[in-house]
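Quick one: this structure, given as structure tokens, is what I'll be asking you about.
All protein chains but one are shown in place.
By written order: A and B. Residues from 1 in each chain.
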Amino acid sequence: MNSAKYVLGKALRMISLLIALCLVSFILVKNSPIDPVQAYIGADMMRVSEEQRELIAENWGLDKPPIEQFFSWAGAIVQGDFGTSMIYREPVIEVIGQRFAASLALMGVAWVLSGIFGFLMGIIAGMNRGKLIDRAIKWYCLTLAATPTFWLGLILLIIFAVWLGWFPIGMGVPVGVLSEHVSISEKLYHLILPALTLSIVGVANIALHTRQKLLDVLESDYVLFARANGESGLGLVWQHGVRNIALPAVTLQFASFSELFGGSVLAEQVFSYPGLGQATVSAGLRGDVPLLLGIVLISAIFVFSGNLIGDIICSVVDPRIKEDRSSV
Amino acid sequence: MNVLTDPENAIGSGSLHFKLNRRQKTLIITGLCSALLIGIILAAQLMSNAGIATNFSQQNLAPSWSHPFGTDWLGRDMFTRTIKGLAISIQIGLLASSVSVVIALVLGMCAATMGEKVDAIISWLVDLFMGVPHLVALVLIAVVLGGGAKGVIIGVALTHWPSLTRVIRAEVMQVRSSQYVLVSRHLGRSRWWIASRHILPHLLPQFFVGLILIFPHAILHEASITFLGFGLSPHLPAIGVILSESMGYLAAGMWWLAFFPGLSLLIIVRAFDVIGDNLRMLLDPHRAHE
Partner (left out) sequence: MNIKNNISNLQHSNLSEQSQYLSGTSRNDLLVVENLSVSFIQYQSGMKQRNLEVICDLNVNVRSGEVVAIVGSSGSGKSLLAHAILGILPSNAKVSGTMIYNGQALTGERQKAIRGSEISLIPQSVNYLDPLMKVGEQVQNTIKTKDAKVRQQQIFQRYQLSKAAGILYPFQLSGGMARRVLVATAVSGGAKLIIADEPTPGLHPEVVAETLSHLKELADQGCGVLMITHDIEAAMKIADRIAVFYAGTTVEVAPIEDFTNTGEALRHPYTKALWKALPENDFTPIPGFQPTPADLPSGCLFEPRCQLRTAACGAGKPEMAELRGGQVRCIHAT
């Protein structure tokens, strides 16, 4: 009951943030130099008359005052109608749906791999504090944190596509094949390099965090007592370390959706991977306002959901938080 | 009986000597990193534009002594372009992160001192800005502002304050509840008096540490957004522009177009990290126990 209340509170906060985000994004776009009609017409500019342009504007309600426009836009969004993408000439929700599935595969692989490897690296470093392996892992993570994601992508591209020739250089779907006809193995093939890029970059944060947490735990009174009771080595780390580190690490990993999404925008651009990140760039460059606003909202929901899941896991698993709330 | 005392002392003084060296080492490394950054900005000013002019007799050269980073398809010297690009990035990064730190300082102080309601609103704002992925927010702001240096600076400044705001809020809360501030309040000092005499002096080092913490993110995001085509104009030798252009020539085996400029950016960001860590260690030896 109390857990439900807690989650409900978090969800309400998330909704209030989303409403505010809609308003802010709408105001921003309304005051931008983008002319949605022009963006829609694009190259056909010469063949479209002034009257036709006005007709399009009227059709979209662009002649109405901004407040009215906002409410009709927001009202449509609540019903799941994000409008029509100007560059793909398809409903925004469908464009996002298809693309997000591709991005989720990419981000999911990277998320799991970086989570597991980062956690292990953090534990290895923490257990060997001050030794060569610890310093090496620390150095590696700090260097990764300073590495531009897209540059790492380019380097992987040079090594694996140009020099070794294991992958084609243009990483997109084969020309002339409809996306639904691409086989699973082909999809996986195209997933490897961008996922590798994101995984490599992703370990830094979680590894450094886990290392620090493990050091804190190893200096704690309860580990001191466990050692006084004859526990030592891996057994001690397994019994007390992992138990106390895993929860914050999982929470952190769920809180990293923001960086993950940003990373995927860059990786998709480098490898021409047909995901949401690439759509973000196209929408921005070509002034596809409905798609851009849709992506802003969807990415925010993605990030908020990550945080929410982290909170829920914490509240379900950690006995102290559970108790804390039921006693209130 | 106490045979162990002497070797103990010897070890003690021995490590004391080693420690002093570590302090010197820290200072030397900090100095070197700072010199590197200043050197790049100065070098960019001093270098003539001849190196980045189109020169068809020097096209597509691999790295050599005369062109350490090679040349591109227009015969431009990549070393010169990289140095000038880094200088632009450092300046934009510094400007944007300074604005960000100021926002964080103001909001952090407000949140900590102006009551629960303001605190709640600012914490809500922080959540709002943390909710959208940095890069998506940057794209949105850059698009709305029509791209260019202005878009990048405002975008980076507006997206990097939230986490630092939390840190500063916590810091101010701590100072506020400390003994000497409570004494001042009992003595009837005004809020402003307390803020300017007790809290601000504590925040000045925070400003510099915050700047140095935000800067690496700022410069990386500037390069990313420029790489995606929303940032600095393609006519500038920015690192993002260089790397984005290089993509068309990688298939032809011109790896140096991407490798050196990106590596240089990595080194610059890392240098700032090192300065930041060392400064924190010198300012607060207890926290940096290792």
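Heads up, the rule we're going with is that a residue touches a chain if its C-beta (ideal position, glycine included) is under 8 Å from a C-beta of that chain, and two chains touch if they have at least 3 such contacts.
No experiment lies behind these values; they were computed from the predicted model shown.
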{"item": "Sole residue of A:K5, A:K30, A:R135 or A:R227 that reaches the chain not shown, by the stated touch rule", "value": "A:R227"}
{"item": "Sole contact to the chain not displayed, among A:K64, A:R129 or A:K187", "value": "A:R129"}
{"item": "From B:I28, B:L42, B:L204 or B:L282, residue that would touch the chain that is not displayed", "value": "B:L282"}
{"item": "Absent-chain interface as seen on chain A, which is shown", "value": "127, 129, 218-222, 224-233, 236, 239-240, 243-244, 247, 318-320, 323"}
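FYI, only the chains that are shown with their structure count from here on.
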{"item": "Cα-centroid distance, chain A relative to chain B, in whole angstrom", "value": "23"}
{"item": "Residue ranges of chain A touching chain B (in the complex, touch as defined)", "value": "13, 16-17, 20-21, 24-25, 28-29, 31-34, 130, 142-143, 145-151, 154-155, 157-158, 162, 169, 257-259, 261-262, 265-266, 269-270, 280-281, 284-285, 287, 292, 295-296, 299-300, 302-304"}
{"item": "Complex interface listing, chain B residues touching chain A", "value": "124, 127-128, 130-137, 139-146, 216, 220, 223-224, 227-230, 243, 246-247, 250-251, 253, 255, 258-259, 262-263, 265-266, 269-270, 273, 290"}
